[in-house]
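The structure appears right after this line, and notes come after that.
Removed: one protein chain of the complex. Kept in place: all other protein chains.
For chain A:
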């Protein structure tokens, strides 16, 4: 399922709302979630899971084309931990 398919599904469910508002809302939810992580804050959605940031230490990387060494800065990467309900529902 893609974002546009998700928007279509929700528009079909929320017939009392303008389809345009559903679309804007879905996009805004994702934008707001991205902004939250960008600020270094966590997201906790009961029954779904939580998003947080994990730190990756600085390291010396290599340009795979040239074999040249490059110093890479430490950085944060997004991390998702599925919640119990999602884990149970997805398991076979």
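In this section, a contact is a pair of C-beta atoms (placed from the backbone, for glycine too) under 8 Å apart; a residue touches a chain by one contact, two chains touch by 3 or more; residues count from 1.
Keep in mind that, in the parts below, contacts and distances are computed from a predicted model.
Candidate names were "Xanthine dehydrogenase YagT iron-sulfur-binding subunit", "UDP-N-acetylmuramoyl-tripeptide-D-alanyl-D-alanine ligase", "3-isopropylmalate dehydratase small subunit" or "Integration host factor subunit alpha", and the UniProt protein name of the unshown chain is "Integration host factor subunit alpha". Although one chain is not drawn, its touching partners on chain A can still be listed: residues 1-3, 6, 9-10, 13-14, 16-17, 21-22, 24-26, 28-30, 32-34, 36-53, 55, 75-80, 82, 85-87, 89-92.
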